[in-house]
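Omission of a single protein chain aside, the complex is shown with its protein chains in their original locations.
Chain naming follows the written order as A, B and C, and within any one chain the residues start at number 1.
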Amino acid sequence: MTIESKTGESKMGINRRATLALMGAGAMTVAAPWVARAQAKAIKIGMPTILSGRVAQLGTSSRNGVMIEVEKLNAAGGLAGRPIEMVVRDSKGQPQEAARIARELVNTDGCEMIIDGEASSGSFAVQEVARDLGVLCVHTCSEASSLTADPKQRIPNAFRCARQGIHDSIAGGNYAAAIAKAKGLKKWATCSPDYAYGRDTTAEFVTYLKHFAPDVEIISETWPKLFQPDYTEVITRILQAKPQALYSALWGGDLTSFIDQANLYAMFTQMEVFAVNMADYTALTVVKNLPKGIHSGNRYIKTFPATAENAAWGDAYKAKYKEYPTNWSWQNATAIMLLNEAAKKAGSADGKKLAEVLPGLTVKCPFGADGTVTMRAEDHTIVGYAIGWGTTIPTEPYVPEVKAGDWKQIFELEAQWKKSKGYA
Amino acid sequence: MSELQADRSSGRVVAGAGQRRSAAGADLLIAAIGFAVLVSLPFLFSSKALVDFVIRCAAYGLFATSLNLLVGYTGLISFGHGMFFGLGAYSFGLLMQRTGLSIPAAFVLTLLISAVAGLVIGAICVRLKEIYFAFVTLAFQMLIHSVILSWQPLTGGDQGLRGGIPRPVFLGIDLGNQLHLYIASCALLVVGLLLMRQIAQSPFGYTLRMVRDNATRASFIGINVWRVKLAVFVLAGMFASVGGVIMSLFVSGAYPEFAYWTISGEGIFINMLGGVTTFIGPMVGTVLLLILNDTATRLTEHYGIILGVVILFFALGLRKGLMDFVVEWYAERRDKASTRETST
Amino acid sequence: MDFDALTGCLVSSACIVTQTTSGLIIGMLLFLVAVGLTLIFGVLKIVNFSHGAFYMFGAYFALSGYQLTGSFIVALLCGSLGAAAIGLIFERFFISRVYGRDVLMQLLVCYAFVLIFDDAVKLIWGPEFKSMGMPAAFQVPPLFIAGGVVPPFYLLLVAVALAVAALLGLGLARTRLGKVIRAAAHNPAMVSALGVNTALIYGAVFALGCALAGLAGALAAPVRSLTPGMGFSVLIESFIVTVIGGMGSILGALIGALLLGLVRSFGSIGFPLFTDGLMYLFMVIVLVARPTGLFGKDLA
Partner (left out) sequence: MLQIQRISKSFGGVKATDDVSLDFADGTLTAVIGPNGAGKSTFFNLITGAFRPDQGRIMLDGVDMVGRSPPEIVRHGIGRAFQVASIFPSLTVEETMLAAVGVDQRRAEVLHRRFPLPETRERAAHTLEMLGLADKRQRRAMTLSHGDQKLLDIALALVLNPKVLLLDEPTAGMGPEERWRMIEKVHELWTREKLTLIFIEHDMDIVFKIAPLIVVLCYGRVLATGTPEQIRANPAVIDAYLGTEQHEGAA
């Protein structure tokens, strides 16, 4: 069995011809391509993700993150002896397509597990498919906390291998509060994209900022739409409020547009800016006039954690794909590492058995705060990944010093948060 | 709309009055056979993907055919028809999640909600003509989409209705079971198509065509054009919302994308693909588009180019939908055959 | 809803100046896209659904031009001329086949090209977002006028857009070509009967419309991130502008764009979470009150 280099396209050749030949020949023959084929020895893993449109980078860098680990794993003998064959499909960012593709990957293509590389609304749709089909599913991109924190959402066969808004917010709140106290930043403004991720992380950040620095006051909130091309009205509104500091959960192209446009108004000389998603190579390398000293959470940075493994991984990725990894890359790579470890422990690549051993599993990982990450048993989400905040500079290494977040504190406050939400 | 009419004139096989009398019976028979074939499919082929495919066909097919009631039959080019698809999915999903209603009750209530929405929005929209009607329906669709995004506590905002749609068993039907859902979807599809066919063939259906062809003349034979347009707008909206209900059951949720303009765009595209001059055209278009979409996304991530080229082939090459093309071709062949017969 | 903030803003001169200029900035860029859309509709009777793609091409061509030469002027030229060239080819080979045909057919051809153009950009420039960066000449502190903040780059942007508006208005009113174009908009059959080459006029108008969209894209490139599909939201907004202003009316596009800019800039203060909804609501109200838009003539 050959290993698919990218998306498993060569395999599709037969299917395409069959499908095209039968197109228009009536409902009976249309059914033929779906007739199940004999199961190969390779284990197929299906991956719905977003490969087109504005966030195509989400899908491509996720796929890259998966493939770099899958190739290593296959060279070393595969998942419990079975080579992995990835089948990656584009959902165009539409939840109904994500659900459809996820079902098809399992039902038609014979995928035994799903790596869900969807943004949050798509991941909730895939979660429902996983609930229905009982297939092992690892969400690798959705940062919306409720996906795993809410017990109504949770299912035994689904796991999240991605950072979470609540963790970022606790670490960020702590970091920001220290600076607020030191510099006397009392008046804050927020500017985050108007969708679940933006709203939730912002609310959580504010909660913990006030928790650590009670005299902070939010004097202005702005909520631009996701993918809004022009932020002028938002920027001027923030300037009207004259805050001392600004928090933003904007990301990717939206964040760079915002920075370019805010630069024109010299916003960064007038206030301290905390942009949780700034320290991501996609944004750092693209912004031409990066202002100095933006505070940011880490997304993926090859210098944090400052270990040889992490640096080597980042360089290997760059050598292979001619660009730096993204936050999604490490999350997807970690998913493969977790699956591998689980397969070793279970002695099998069977999804059901993996789902049994995954809870509580700790795996060696370059992206762990202490060199490991753990799939927390109680809510099926990873913890212990590298989390920290620092200030940016316009050239490499971009974030020279990252102040690591304190996982003990995160756990404590997260538990309280869950209680307040009625999740625990 | 001169071109649509021209296309229509050249193609359709004209049924005599006598033939039409038995048309309702024939429709019923075809529907029964169609339903029987659909229901037997999962027992003939053990493919779960085929089941999924047919369920999606049912959702999009009802939606597209109802759009054809507006576009093809009445000449109302709606760019906002997708709002009813979204409305159906959200109303049904919310009713099931938040009230303890049974599925049939929620379904009927969803139809009522869509009808009321159609009445209010239609009353404003159908006054406008042609491209302006298209734009104002689009604006309403985007307005509803914005409301869904903004009304986060109710709709879940951009993340949609999460947590799955509960499906209590009714009359021994368990929609949580994919096979039951499949049969229910097929039943809704067949009944929906049959009803729409009846509407198209009824005096009301002919009124629609009269309004499309010549609204002024129609008003001078006693047709209240505004009321007819409004009635068909409401009816089409209700059928579209049934499509939305099926989709919400299929993905077990409802998402803002269901109410986005792209759904309307796809509906129009389906109609053009299958052809608007035959009743079955949109259904054929649905199957074509879904196969095209599923194949293209399997083959490449540059499916935009593939889809674009296929659209161009239909728009500039065939210059009409597939069924229009088939019907014309058939009519031509029949004409040739009859001339040959007479000459020998 | 935040009425206090809105009334608070309306009594502060600094706020009024800043928000009005920001409305002007949003509006003028939108005007450049919308005026091309409305011009093409007025003369060719085509609803150019792919117009946003030319805005995108403008931005990407400007990016490449800027990267090659480092000159913003060259970037602007690249953006507008590149978009015009593609527009001309598109019009001659594809759009010209659907003149006078069903609106649906025209839309479908445009829709096909939206898909194709987006994928083409993805293939040529890559799927990830790009940023052009602000030319050094404009990396200067903003001006303060009556307490309001006004960036110099945006002054240039507004000036260019106003100049284009003035030139277009004058050109259509005074020059021979302008008169022919207006005549063609009114009665194409008569113009061709008079021996004017309508194909040439149509090609020129389409290319001009695309050049304007391209110019808008190029002007926006330093401050907006470039992605495949970036033209879409701009397209929707310029559609709202042309529909509000009246399809085919240049003055309507100008007024519509400014109104929309102001709705956005002041709406973001009064209704921060419903700014988009506000735009659609505004459009619905205008269409219901005046079905052909503020300055539109009845099509029938």
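The rule is simple: a residue touches a chain if its C-beta (ideal position, glycine included) is under 8 Å from a C-beta of that chain, and two chains touch if they have at least 3 such contacts.
What you see is a predicted model, and the numbers here were worked out from it, not measured in a lab.
Enquirer: Given the contact rule set out at the top, which of the displayed chains would the hidden chain touch in the full complex?
Expert: Touched by the chain not displayed, across the whole complex: B.
Enquirer: With the missing chain put back, one of B:153, B:172 or B:222 would touch it. Which one?
Expert: Per the contact definition at the top, the residue touching the missing chain is B:222.
Enquirer: Decide which residue listed in B:91, B:114, B:207 or B:300 touches the omitted chain of the complex.
Expert: B:207
Enquirer: So one chain is hidden, and I want to know which residue out of B:165, B:199, B:249 or B:273 touches that hidden chain in the complete assembly.
Expert: Reading the full complex, the residue touching the unseen chain is B:199.
Enquirer: Considering the whole complex rather than only what is displayed, give the residues of chain B touching the chain that is not shown.
Expert: Residues touching the hidden chain, for chain B, are 5, 8-9, 14, 16-17, 20-21, 24, 198-199, 201-204, 206-207, 209-210, 212-214, 216-225, 231.
Rule of thumb we're sticking to: only the chains that are shown with their structure count from here on.
Enquirer: Roughly how far is chain B from chain C, going centre to centre by Cα mean, in whole Å?
Expert: 34
Enquirer: Touching two or more other chains, which residues of chain C qualify?
Expert: 118-119, 122, 273, 276
Enquirer: Would you pick out the residues of chain B that each touch at least 2 other chains?
Expert: Correct list: 302, 304.
Enquirer: Given the complex with chain C, which residues does chain A contribute to the contact?
Expert: Chain A residues touching chain C: 51-54, 56-57, 60, 194, 221-223, 225, 227-230, 232-237, 239-240, 252-254, 256-257, 260-261, 263-266, 282, 286-289, 323.
Enquirer: Residue numbers of chain B touching chain A in their complex, please.
Expert: 37, 41, 44-50, 52-53, 56, 149, 152, 156-160, 162-164, 178, 247, 250-253, 255-258, 287-288, 291, 294-295, 297-304
Enquirer: Within the complex, which stretch of chain C touches chain B?
Expert: Those residues of chain C that touch chain B are 47, 94, 97-98, 101-105, 107-109, 111-116, 118-120, 122-123, 236, 239-240, 243, 247, 273-274, 276-277, 280-281, 283-284, 287-288, 291-292, 299-300.
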